[in-house]
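Just dropping this structure here.
Some chains have been omitted; the remaining ones sit where they do in the full complex.
Labels run A and B following the written order; every chain starts at residue 1.
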Amino acid sequence: MAYEVKIEHFEGPLDLLLQLIESEKLDITSVSLLQVTEPFVKLVRENHGKIAPEDLADFLVVAAKLVYLKSKALLPSLHDDDLEEGPDLETQLRLYKTFAEAALKIAEMEKLGRSSYARTYRPLKPEVSFIPPEGITGEMLRELYRQMVRRLEPILALPKSSIERAVTIEEKIDQLRTRVSKLLQSSFHRFLSESQDRHEMVVSFLALLELVKQRIVSVEQEGHFADIRLHITTSV
Amino acid sequence: MNLNSLLEAILFASAQPMSINKLSELVTRDAKEVEQALEELKERLESSESGTVLVRSGQMTELVTHPEAAGVVRAVLKQELHGELTKPSLETLAILSYRGPLTRPEIEQIRGVQSTMILRNLLLRGLIEQKEDTRLGQPTFGVTVAFFKHIGVSGPEDLPDYLALRGHSAVEQALQELV
């Protein structure tokens, strides 16, 4: 696949997703999201160690959303409250792109080195006076010091709490996979029989063909007219 | 003396960013008149081809050297060219300069990645600051005068596509869905 060589450096999950879509010269649509699901998941898996631990959870969230979207394309009945929650990926990516492009323009401006500078500060009177704040006490200083400590603590705990979050999301993706494969190991016959009417059956069949084409689903058939077995191939 | 010339003298003497409120206190005129006079000052500096410009970011304003003089001024101040901003820094600064002030969760929704450390770095460099307003109990952040000085513009409206992005209805809608 073409992207394997092109994408070496990415800053966040949306940056990676956008690079994948752009390297394939696609627009941001729900269909193109499905198309880049596999390379996305693959790149996240391969770069597990290189992604900053505090960012990993966010990459996994996007991976989970993509796998979910793809699974839903296959099994419209699939529903997961957690993964439905929050902004839809397409909107989020469009918005991100707007600012990523603005950031590039700002980078160009920065490169010109046309900075403005403040006037050098030179105190008028070199002799220092003593002008203390009114009503300050040792207790107030202690409280201020404690406030600063409280501000620091979550920052220092960040790597640990992020790793914990990443584990939770990885479990979520596993659950999703299990559910999808269970549903899919059901035969093609059952897959189609879930359709309400003939029209829906055709749609399901076309959807399935598309998924096979995209290599999300592999198809096995033991003989002519035997039941067709489906397997999901997308994994994390 | 004109109010705008008086403000110029104050900003010159203080050699740091000052808030509209503080200026208004010092000259005992209301904030609106000060705003108006700062606008006049900005225009006068431009039209007289001054070597200084007025930079504005929200309530703060500062008198600084003209971006075109950057090279020589750096030599006078014996300053190095500041390190290049990283991509995540630029992204966050772009989001905050076009749409700020925003809370950390709002920034994270747009960037799709936790932003605690990047905000901390930008605060340490003085390129962003915590604003007085909070939203849903979260502090909000906005870019500082120092950021505009760094890239050599006099305020957010001088950024490329500012008006388009600031008022963009698609952006507006998406932000509302996100946050």
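FYI, a residue touches a chain if its C-beta (ideal position, glycine included) is under 8 Å from a C-beta of that chain, and two chains touch if they have at least 3 such contacts.
On a predicted model such as this, the values are computed, not experimentally measured, just so you know.
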Stoichiometry of the full complex in this file, given that only one copy per chain type appears: A x1, B x2
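Here is the rule we go by: only the chains that are shown with their structure count from here on.
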Rounded Å distance between chain A and chain B, as computed from the means of their C-alpha atoms: 31
Parts of chain A lying in touch with chain B, wherever the complex brings them together: 11-15, 54-55, 57-58, 62, 87-88, 91-92, 94-96, 98-100, 102-107, 109-121, 154-155, 158, 162
Interfacial residue positions of chain B with respect to chain A in the complex: 12, 15-16, 53, 55, 62-68, 70-71, 73-74, 77, 79, 81-82, 84-85, 87-88, 90-91, 93-95, 97-98, 109-114, 116-117, 120, 148-153, 159-161, 165, 168, 170-171, 174-175, 177-178
